[in-house]
Structure formats: structure tokens, C-alpha cells
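The other protein chains are all here in position, but one chain of the complex has been omitted.
On to chain A.
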């Protein structure tokens, strides 16, 4: 506690002088003081120190105790056992299986508490050795907003956004023992790191990879652009598919980046930009044909003919060399829609990465860090071709890339691989499985006897909350609101009724009929954005709106790793388009066949949106693993617990 208080006083002014200070002495005390504290505290609970700076208080103590309690509560959680049985019966119903991921493939994972501890300890130690020396005066960390507040050993590398971190470590690879780069002024070092990041994103597989010389920040910007344009041709062969967002970002990166610039997420691929689309197409693994009868308003989103990609991909399954079979399998599942739900998709992707990493071997004359990053980028872009990434998956990818980039050069290949695999396991366990348990415990306190709880669609966290409350013996009724075309609520209804919960099932149009009797609304979310907007399955906004109109509290349950610093005002700028044919066909209703050959009518379009954005005013509370917060506190969570803690 002493250490924390001391570091707080030291740090306070630093937050105000984001990016404009050059003291060399200041960071040192914070490191020396918080350094020793790290090994004793689990990684998530380091945050209180930084948290105390936030304008909106998120009681850290509660979470601290929660995580600790749960971690020590060890493995045989009754709920997971239940769920495992359950999911054994019906597999891909859009909910992931926490027990599986908890007790899953890796043997160490079976004891989360010990394993997590090990992983972080070992990790922070390795880093501390490296980073103490490297960024001796610690400017990299401390000049970032909300960064470098404490635990410099662990935070420093993570504080730098994923790409720049990657490059920094590349630098480190080349000049492992020299501490020159860190002697530069902090802002410059940072700027350079960013520029290098942008270049490296393009030239990840670039063979020479010589450490760029720029010492002055002003000269640097022009260089990467030039170089990258020269190397475009060669890169195309080497890195078959760089994620489209990365492509977009390095154009932007050409101009001079202010210090906070790296906070802004890179612009996404806009599919109404013809030239970009052409470029992306040439690199694409999946052959897709553009859908006909596009809706004009949604030209910027990709939409392809359904059913054309899958057979094509399946036929290529033995030819595609660069793609690992596990990746391929998961990609096909995304494409076919066998895996849905933010957590399930994210876990499937991470598991696939894990397998790919296990089977990975560094090609000759390449370094593991750079080559593996490029590999992962190509995997990711393959996933994107199968189905656009969800925000949670994007966060997970950022996590993996940052971990790859931070791999110490001293590690052998086998060690590096096992480190990464356990990191991924840790991520799944900490950010998803345990987070869910914390959310369930928080949310269950909000359920009282006699409540009527409404949920929309099928969210696995909400399902766990209901089951947990039911196990606690609370008397309540569940209203499941469903909507076409996915009808995910039916699967949820099946599972809840099988567990003996009293359910009412209805469709979304009847929500204002049923809302009279509802006392609480529990909703899942695909992501929570920085302005408090909840980005979730389409229809969530309608339900929240009606609940708001009827003065029923709306609780959104969302793991903190799904938070994102992006902002969004409407559901149109960023969304995902589903298969329009699903709108035309009404399952189980043969009498509704008016739109059978709609594609032939040039004036008729079908629009199947997948997500919508719920304005923050409709949300009463967001239940996350850091506690229960109002939607206005989302940016605080993103800032204070961001980067390192969220992903």
C-alpha cells in the first residue's frame, strides 16, 4: 500500500504532462517502488494504483477480492461442469464452452490459479530484465496517457500499441545489448517507434530489416512511405495477405503523428473504395463474388454471394500451403456459420492460433518474431475473408501480436512457442472464463425473487447468469425475445427449459406487449464502445429502447476484453451484412414465399444487418468483470485497464 501511495503522488503530474516532459529522474522511483510489488500481486490487481487516478471511481477493491476469491476457488466449479454436459448434447449453438476452455487441451490450464501465477511471474521477470536495461529512463512508458503509472516492468512493453511494440522488440533483436535507442528523447523514441511500426506492418517479412536510423523525428515520416512503395511488389509475394486495416493505417501513418495519435484505432477497410477493394481482392485467398442488389446505404461493407466460397475453399483445402489446417478449419466454420457468438468465435480463433504456433518452425534466415507476426497477420486476413472479425477478436489479435512482439530474443524457439501458447491459454482463462464468472456473480445479485427477466437473442453470459441465479434458488421468470432470421433464442429456450426455468418466448415485435410485466432486462453485447454505445446483435437496440420507454432497467453484460476505444453513433458506418436470402426465407413457414426469386427484381434489395448500436442513454448499467459501471465509465475502463489488462 505504501508503494502505491508513493507512486501515485509521483505520477499525478505525469498524467497531466502527457508527452511533454523530459525528466529522467521521475520514472525511476515509480519503478523501484512498484517493481517489487508485482510478483506478489496477480496481474489484474495491479490496476488499483492507476485506477485511483481516474475521475470516475471504479472500486478496485471489490474486483480485487473477486478475482482473488475466484482464482483461489480453483477448478471444480459446478457451473462449468453443468455446461459441459449441456454442450455435449448440442454443440454449435452459439455459446462457447467455458469448461472446455478451462480444462481444455493444455494440461497446465487445469489449474488456473497456479498457472496464471506462473505465467505472469515468469513473464514479468523476463521483461524486467530486458526492459530495465533497454528503456532505462522509462520514457516510452511514462509519456503515454495513463501509462507507466506503476509496474513499469510489465506495463512498459504493453503500453506501446501492439505494432510499435513489435518493432521495438525487433530493434531489440538486432541490437540486443545496446541501450542506444532508449537514450533518445522520449517523444522522439515514441514517434519513431510508431513510424517503425507502420513500416514494419508492411515490411514485416522484409529480409534486410535493418534498424532504421532516423534520430530526428522530422526526417523520418517521409522515409517509410518511400520504402514501402518500393517494396510493395516483393511484399505481395512474401506476405500474401496483410490485414486490410493495416494497409489502410500505414497510409495514414505517413503524416506526422502526434503523441496521442496511436490511441486512435486504424480506419477500417471501406468497401466502396474501388481501388482498395481491387487490391484486397488480388491478395485474397477466398474467391468471393460480390452480391447483386446491394443496398446503396451499405456499399462500404463487404457483401458476397453466399454459398460460393465454401465449396471453393473446401476444394482448395490441400493446396493452400501457408494456411495451417487448424486455421483453415476454424475459417470454414466461420464461413458456414457453425461458430457464432463473440466469445465462441474468439476462443475458436485463439485455439487455432495456438495449434498453428505449436506447429510453427522458423524458416531459415528469418527471425521468429517477425515471421510469426506476418504469419498471424495472414491468418487473420484469412479469417476476415471468411467473416469480418468481431471487435473481441480484434482485441485478441492485438493481444497475440503484442505478445509475439515482446518475446525476448534470448528464448529458444521451443520456449517462445510454449510461452505464447500459455499466454493464449491465460488470455482465454482470465479474460473470458473467469471474467464470465465474475460477471455472473455480480449480475446474480441484481436478481430478486419474483423478478421477470427479459433477454434478447442468446448470450452465453446471460444464460450463465440465469442458471446461476436459478441454482441459488431465486424464484424468477425468464422472457426470451427472439428475432428472425437467426432465431438464436430458440436454442437458449431449449437449454433453459431443460434446466427447469420458467420461460416465456416471444418475437421482437411483441416486445412492447411483454415489457409491461418485465422487471429487468439482461442483454449481451458484442462490444462496448468508448462512448458507451453497446454494439450487439441487431435488435438489441430496439429491446433496450422499449425497456427504456417502459422504465425497465437495462443491464448489459459484457466482458471487459470486448471493450474498444472506437466510438460509433449509428449502426450504419460499421456493421456486418448477413446473407440476404435468410430474410426472404422464413424457416418453418412454407406459406411465406413471396420473395422467392427476389434477386431478379432490380428494384428490390434485402438487407440483413447483423449488429446494431444501442445508444448509451438506454443502458442503465454495464456488468463487466471490473464491476458494475454506468455506460459513461466505459472510456475509463478502456483507459485505466486498457492495453495490458484488456488484451
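Just so we're on the same page, a residue touches a chain if its C-beta (ideal position, glycine included) is under 8 Å from a C-beta of that chain, and two chains touch if they have at least 3 such contacts; residues count from 1.
One rule holds for everything that comes next: contacts and distances are computed from a predicted model.
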item: Record-based protein name (UniProt) of the chain missing from this complex, from "MYND-type domain-containing protein", "alanine transaminase", "Translation initiation factor eIF2B subunit beta" or "histidine kinase"; value: "Translation initiation factor eIF2B subunit beta"
item: Of A:301, A:396, A:609 or A:622, the one touching the omitted chain in the full complex; value: A:609
item: Option touching the unshown chain, where A:277, A:411 or A:497 are the choices; value: A:497
item: Contact set of chain A toward the excluded chain (per top definition); value: 295, 297, 482-485, 490, 493-494, 497, 500-514, 516, 538-539, 541-542, 545-546, 549, 570-572, 575, 583-584, 586, 588-589, 592, 594-595, 598, 601, 603-609, 612-613
